[in-house]
Each structure stands twice: as structure tokens, then as C-alpha cells.
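The structure's right below; bear with me while I get my questions together.
Below, a portion of the complex is reproduced, with chain positions unchanged.
Note that the chains take the letters A, B and C in the order they are written out, and that residue 1 is the start of every chain.
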Amino acid sequence: KPSAPSGSGSSGKKKVAFVTNGVASFWTIASAGVKAAGEKFGVDAQTLMPAEGIVGQKRMIEDLLTRGIDGIAVSPIDPANQTGLLNEAAKRTKLVTHDSDAPDSARLIYIGMDNYKAGRLCGDLVREAMPKGGSVMIFIGRLEQDNAKRRRQGTIDAILGRPENPANFDPPGTVLEGNGFKILGTLTDEFNFAKGKANVEDTLAKHPDVNCMVGLFAYNPPLMLEVLQQAGKLGQVKMIAFDEDDATLAGIQKGTVHGTVVQNPYMYGFKSVEVLAELAKGNNAVIPANKFIDIPARQIRKDNVDEFWADLKAKTGSGK
Amino acid sequence: MKKILGITALLALVCIITAILSEGFLSGYNIENLARRTALLGIISIGVAFVIITGGIDLSVGSVVCLVGCGLPWLLTKQNWSMPAALAAVALVSVGIGIFHGVIITKLRIAPFVVTLCGLMMYRGIARGFTQDQTVGFGGEFTGLRTLATGQISIPFVDGFTLPAPCVFLLVAALLAAIFLNRTIWGRYMLALGRNEEAARYSGINTDRMVIVAYVICSALSGLGGMLYVLDSNTAQPVDFGNFYELYAIAAAVLGGCSLRGGEGTIVGILVGAALIMVLRNMIMLTTNYTNIEFAIIGAVLLIGVIADELVKRYAMRRRAARALLAETKPS
Amino acid sequence: MSAPLLEVRKLSKSFPGVRALKGVSIALQPAEVLAVIGENGAGKSTLMKILAGVQRPDSGAILMNGAEVEIRSVHDALARGIALIHQELNLADNLDVASNIFLGREPLRGGLVDTKRIRREARKFLDAVGLDVDPATLVGTLPIGCQQLVEIAKALSVNARVLIMDEPTSSLSAGEAEKLFKVIHDLRSSGVSVIYISHRLGEVKKLADRVTVLRDGENAGDLAREEISHNGMVKLMVGRDISQFYPHEPHTPGQIVLEVAGIRTPAHPGHALSFTLCAGEIVGVAGLVGAGRTEMLETLFGVTPALGGTMLVAGKEIAPRSPLEAIGVGLALVPEDRKRQGVILEMTVRDNVSLASLRKDQRAGFRNGRRERELSAEMIGSLRIKTPHDRQIVQFLSGGNQQKVVLGKWLALRPRVLFLDEPTRGIDVGAKQEIYRLMEELAREGVAILFVSSEMEEILGMSDRALVMHEGRITGELARAGLSDEAVMRLATAGEKVAA
């Protein structure tokens, strides 16, 4: 185990870091990819999850630069405003972005997907689950980070049948109608699980006849399942999920969740480290002309859930 | 119980307003939810109230909730401990933390604020350490254990409402706490030392032991709360599970009539305080679409509550004085 | 006769539930020492606080040199030359002596506090009160008596025209008090007027040019210089004669109940304390402030455990490490600082009286409510505690009655040995006499009493025997026959010259 690295070169291995935008189980899967790629490409690869938002992420990146890192992959929390920090990092080391892009910065490449498009996939699942339309409530951890905003907007636009417009933003408090659907609102919980659960419960109290719930952060769907089960409304209220929490996948198997949109966090981690390792060796050919490695999101439904889950378990080694 | 009249009236008012504005409020389902949330907050608030009554403060409540809330599923699902062993472990840790705080505060005479502030940082750090920052939960297992938090007890002759299991814990805890505080010698000792520790010591009270007991009660109830919270939500993330709960708990206790100067507090008041906080949040959810100003509203209500309480007290005192004066000047 | 320097006309002041002053009038002439006396709660301190701008009156007028003035704040009062030495110590113990003396009136230099000047000038005032400490010493490190002198120096530094002293000697003993009297004489000679409040009538007789007596917030009468006598003052204060002030009758001591041999206190570990105490005996402990008397009692009572030596109670050796253990063998202590260590001000009379007995009367950890009620009723009756009911908050009782509550708390335990530390400090004559009467009764019932007092008269009047302490040592023991003013003073100063 790397216990006390002190600058590049002491162990001979190149050092790269994978910085996330927060602490979440989603990133745990990514860190499995980071580890696997680190072993495969012979680099010291570390996953860092800032617990304190933007200020914490900045501090982490600065300290990584101090440590003498050979490459950093980062998921910027607020790309538009973190350009300065990213450029500073790009000056001192190889910098790539993952999960959330910062196109205006000097990052070498973006590895990930388009959250707006993934959101649209999610919206499509809603329409698929409810061909006749109905009322929908959206749950999400926070609305501040760029990827969350875009994901939600994609979902809304797809449900309402709007054309693609990633720059659009509907305020969370407004009720939106169209295409036979009524989007009742978007509730955030700031990662407070008790509140996340209370949000779902209060929705049932306020709108007893709600038809569909969409959970856009990995932990939202499990909390929703929890509440629906306690309220005896499993299956009655359609559920659309995002990401691949175990409870979500189990729900899809049982049919209580219609489907989920999965990114591929494992590949985010793996690809990021792969690219950084190659760059560190001086191989710049890994960067395509469009400076984008697409790791597309996928829709998982009852028909492909078993295969997906088995694959996931194999990759993260959580099958035991 | 004049002290909690104001807060009870406020609670009633908020309930009435919400009931008028939202049909869902009085539904059995919503009331069950409110009862369960109040129970969870109430349990930790009672704990913190004991510390406040002895003139101390405990800022580590939220972190103990996190430590137990993450520790229990971690032990059960990741370390494969047996259920009794895991329960015993979290109970021991909770009590141990209380003893640790109490001993440092009484024997080394370090301010409770500082000791428990360190606790706030440490216990969450430890939970993040052993879970490796990963979300832990029960998956679909341990449904029996989870009934402790999710179970519903049907009440005879009442339809459409079943009592959530945490309420039973709350009622038992509140009853025991009230008896302890008001009917036992230890309870009286705590009230006395909260007012004047030196005089209590000179009266032959082992004040150090009483203070330690108060911190143990607080940590134990925080641990119980943490267990129920995680059994209820089924999953916990160490970075933010229980964040700021100490502040809610203290707010509930203060709303309920505990004075931070020590020596004052009623258990019923604390329950009313906890219920008020939960009903306020519920109200904002049910009647508006702006949940992000929830905190602003709770903060404002809390502040207005204590200010009104203070002003009413002053007014009452002035009236009493005036009446006494009148009685004196009137020829008898 | 010209207008008085300071005059108060029909001043009234109410607190929630109490009318502290009901139209009080006083007049103070230039270069005069006016003593204001009265029972506890008569309104003396309230009146003085109003004059010093700490509190505002409800009605009435204050005149200076015949012109009506309004005193809105302490600042106002100081500007008009009125300074008050409060009944309780009021110093910031985290600041040094000099800073405390000039607190609120710091001389500036270039906008900043002129520390050098403060220290230099402080020296002058410290010399005046005869306190030989470095002005840069932190106040918190000084013993209470010295702090009281700092407080006096602070009042002197105002260069006031009217200096009010509210029980300045309550924590001073003979030596320091003498110094203070000299300061007062000097002040008077230089034209300053002094209002002097004290429960020690001997002092009043010695100092005052005139006496104003307050009773229940009203004027009870004035005494001119030649009319001042102990009985005269007492009669005006309590409205009746108190004959035979010290009800002492010699007791025949019973068996030895407390035997102290070589006990060392943490404050004075260099000295071993030894003495014995018999059942039914009243032993006084005399000494100057800081002689270590409080320390001795606290050590015997387990508050600050002893560093060595042995202690036998009724023949059994004990080494109490907490008051709890001391109580267990039948000791009880009425502490020096009533408000901090004696009562719990915010609790009721009943709760205070029963506090120490809860453990004894418990039923499996539960309180015995009926017993608590009986106990408080019994104590209110036998100690004649003046209270409307036993649910009254102790804060609202007068000092003397608070002291009786403390006594009641201990008598409920039926102690074998009762330690009393300054039992009559700040208590009026009536209450004092009741406490003396109680001591007598208890001694007759066989309780051994050890009482610390800084009041010479009390020591002489009440002891069967007296121990005298000086700087942590017991310098002598005087039997009743050999008890005299001079003998006690000689031992209390250990042969050093008494400052007079």
C-alpha cells in the first residue's frame, strides 16, 4: 500500500489522482476502475473525494500539485467558475476532466458522457413507463452542480417533449406541464438521507395520486423504494431511477422500478487513469482530435438488468 | 407548565394553518410520518436536554448518530457480526463516548463545548475512516431488526393511523426521563448542580458523577437515535449522516424550555419543541414549493419564539409587580 | 445652614414583587461620615446603587448642593463625584491591580491606554490603603481581603466628593479594618463626605458623625453623634430592644468528637494543624483575613482534601476526600460564601432544605416527597425562617433568612460536628441574635460547634474556647477565662505590630 508518497519518483512509479466532486457510492465504483487501471498501467492511482464542496476540492488539487503529481483527473463542481484553478493545475501537471467537463479550461481531454443526454434517456424511460402521461415528481441531491442541473433539465425536456436545449433551466419550484405530463417539482435533500426520505413521504402526503417518481442521484431511488414499500404503494407509483445502486437494480429485477439510466463510473475511473498514465509516459496520442472520450450512458430495464449486474459485480469485486 | 404554554400554542397554530392550507396534512399517512420523525428527533433531544440541564452542552450528538448509524450496518453487513454482538458493540461505544466526555469535562475541567466539539470532529472522522467513505446499508436483509424503526403498531379503535415503532421508544424514553428528572434523587441532583455546582458539591452531592451520568444519557440516546435513523433510512453515508443534528436537538430543547444556563427543562416541552421543528418543515414542504428556505424559516421561528417568550416573561413580571404594589398601597 | 452636599428626597424603588424603597430621604453634609444602617433587606444597598447610577429610582429626587440632578448611569455618578464600593467584590480578576483601579477611567496617550501612568498612579492609592502589592499583579492571584483593599483604592482614585462604602469590612478583619478607618478619617479631614454601611455596630459607633436608620424601605430615624449607642441603634433598626446580645452560657464539654492531628491544608502545606473539639462545646476560630481559617474548615470537610495528618471523628479515623464523605461521618459546614456555596438561589426553600438529606431519605433512588415537606415545615418552624411558604424561591429571602435555610439544610441531617464559617457575615442584628440563639441550643443538645469569625465581639461573646490562627498556623488557644481583645490580637498577628 502506498503509505507516504513524497513527490514523484521515489517509488519509481508515476502518480496520478482521480478527484471527484463529492463523497458518494457512485464514486466508489469509479475508484474500483481507478485501482484496476492503476495496476494494469503501472501507476500509483489514488481516488480523492472532497467532503467540503468547492473550497475543499480546490484545497485538494493544490495539495496534490504540491505532492508532485503526474496527472490529475477531476470532476469540477462548477466548471464555469473553476477555470482559473483548472488552468493553474494544467500548467503544473497533466489535467483531464471526467464526469463533468470544463471546455473553457486548458484541460487536455474530457472523459465521460453528456449529462443532458443521459437526462433525456431518463426522460424517455418515464414516457415509456407511462405512455398516457401523468404527474411526476423529481428527487435529486442538489441542483447546484453542473452535472445535476443538466441531468435534470434533460429529463424534464424529454418528458415534456421539448427540443434539445441544454442551456435551459427551469426553476425547481415551478410546476411544468406539457405532452400529457405534469412535473410537480424538483426536491433536493443536500445529501441528508433523512431529509431525502422525508421528501418522498411528504410528496405522497401532498400528492396522494402522484403517478411517477424519478430519483436522479444514486441514493435517491433506494430511499424512494423504502418509502413506497412502507406506504404500500410499490408498483402503484412508477419509479424511474438513475445510477446503479444495488437496491435499484434489485427493484428492476422485481419490477418495482421500471428502469434506470446508468453511467459507467467504473470506466470513468479506468479511462481517466489510462489516459493519465499514457500522458505521463509522454504518449500524447491517446488524445483524440475532439478531446472527448465518450462513455455513453445506457438504459437498464428488466430485460438487461441481470447481465449488467453480473458484469458490475465482476468489475468491482463486490460479488464475493 | 406555564413555561411551555407559548411553544405549545405556537405548535397548535402551525398545525391549524397547515391543515387549512393542505389537505394532506391531517391524513393518517402524514401524521404517521410526522410522528416518526418527531420521535427520532425527540429521542436525541431528550439526551441533549440532560446535558443542558446540568449546565453543559453536547455538540457531538450528530457525529455519534453518524458513528452508530454507519457502524451498525457496517458491522452487520461488512464484518458479518452477529446481531446481538453488533448491537452490544454500538451500545458500548455510545456509553463509552459519554463516559469519555464526562470524565474529561469533570476531571480535567475542560469546557464541554471544546470537548464535544472535538468529539464532533473525531467520531465522524472515525466513521468515515472505517467505512472508507462508502455508503453502508442493510440491503434487503435484517428486516426483523428494521421493524424497530419501520414497524407500525395499530391502535385499537383507531382507523387509518398506526403508531410508528420509534414513537414507542420515544414514549418510553420520555417517561423514564421525566420520572428520572423529577422523582429520583439523581434527577434533583442534576437540576441542583445545573444551577449552582459549587453549592451542590458542598451539599454532599457527587457532582462529577452526576455530570458524567448526564453525558452518558446523552450519548446513549444519541446512539439509540442513530440506530433508529439508519434502520429507518436503511442506508447511511458517513460524510453527512447526522450532520447538524446536534443543532436541531439543542434547538428543540431550547424551544422546549431548557435554559443554556442550566437547571431548567421539562421533558414534555422538549417533545413539543421537536414536534414544532418537524411540523414546520412539513408545512413548508406541503404548502410551498420553496424547500430551500426551510432553514431560514426554522431559524426565524426559533428566534421569534425565544424573543416572544422573553418578552412575555418580562410583561408578566411587571404585571405581577404592579399588582403587588397595588395590594400594598390599598388600605387593608 | 447651607444646602447639604447630597440630599435624597422621597426616593422610591420597586422590584418585581418587592418595594425596596418607599420614600426614603437622607441628607449628607460636606466632610461628614454618615452611617446608614438597617436590617437585611431594609434597602440600604438599593439606595446606594441609585446614588451611584447603577439603578434608576421610580420616583423621588436627588439634589446636590441644593440643585436637583439626575443620575442616569455610573458614568454620570462618577462625573458628579459619587463613587460606590459595592457590597460584593467587583473586580475583573484577569486584569492587573492597576488596570482594575483605573477601569473605565483610563488615562490615554495618543489614543492608547497609558499603562505606565496607570501603574505609577495606582501605587499612590495602594499606599493609601496600606496594600503592599505590585500594581502589575493579577487581581485573581490576591486573597479576598487584598481584593477588598484594591476595591477601596479604586474608589479613592475617583477623587470623589461623596464616597459610599457598602459593608467594606465584611471580609476584612481588625487589622485591615483599622487601616480603613484611618483612610476614612483622612478623607473627612480633606473635605470628602462618606456614607458608611455596616452591620458591625461597633464600627459605626467609632466612625460615624451621624446615623440614619432604614427599616423596610423607610426612614426609621436619625441619631446625632452624641446619641449613637448600641442599644439606640438596635432599637431603631428592629423596633424593639434586644437585651443580652450574646446569649452565651458556658457549657460543660462532653466527650471528644473531633480530634485533628497534624492536618495539612493545600494552601498552607507547611503547617500542621492540631486541635480537639468536644460535644456540646462552641469553639471560635479567630484570625486576620487570609489566616487560613476557611481553608482549614474546607479541608476538614473534604472540599480540599488534606495533604497529611489524621482526623478522628468519635474515635474513628477518617480522611474525607469530598463533602459527601464528611457528611457520612456526621460533619456539616455552613460555608463562608452563602450565595456561591450555601444556597441554590433559584430553587425553593423546600428544595434547598432537603438537598443534603435526599440521599438519607431516598426510597430506592426515588425522592421522598412527603419527608421533604415535613422537613422544610419543621425547619421553617424551628429556625423561624421568614418566608410566605416553603415553595418560595430562596433568592427572594433576606440574607439572614437565606443563612437560616443553609443551617436548616444541615440540621436536617442531625450532625455531630457543625462547622460555621463567618455565620453572621452580612447579617443584621436581629438575625444575628437568632443565629447565636440557635448555636446555643445546638450546643446544649450536644452538637460540637467550630465557628470562624472575623468579628472580635462575636468571638469573645460566643466561644467557650478560641483558636487563633495566623498565616496558616494555629498560634494559640485561649480558654474563656483568658479570652480578651488584646490576647486574640496578639496571637492573630503572631507578635507583629498591629497596624492602627
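Just so it is clear, a contact is a pair of C-beta atoms (placed from the backbone, for glycine too) under 8 Å apart; a residue touches a chain by one contact, two chains touch by 3 or more.
The structure displayed is predicted, hence computed values, not measured ones.
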{"item": "Copy-number formula (whole complex, one representative of each chain type shown)", "value": "A x1, B x2, C x1"}
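To be clear about the criterion, only the chains that are shown with their structure count from here on.
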{"item": "Chain contact topology (line, ring, star, complete or other)", "value": "line"}
{"item": "Centre distance in Å when chain A and chain C are each reduced to the mean of their C-alpha atoms", "value": "73"}
{"item": "Chain centre separation (chain B, chain C; CA means) in Å", "value": "44"}
{"item": "Sequence positions of chain A contacting 2 or more other chains", "value": "none"}
{"item": "Touching two or more other chains - residue numbers and ranges from chain B", "value": "none"}
{"item": "Touching residues (chain side chain B, partner chain C) in the complex", "value": "183-186, 188-189, 191-192, 195-196, 198-206, 263, 317-318, 320-321, 324-325, 328"}
{"item": "Residue ranges of chain B touching chain A (in the complex, touch as defined)", "value": "22, 24-25, 27, 29-30, 33, 37, 40, 128, 133-135, 137, 139-140, 150, 229, 232-241, 243, 281-282, 285-286, 288-292"}
{"item": "List of chain C residues in touch with chain B within their complex", "value": "14-19, 301, 303, 322-324, 326-327, 333, 335, 340-347, 351, 355-356, 358-359, 362, 365-367, 409"}
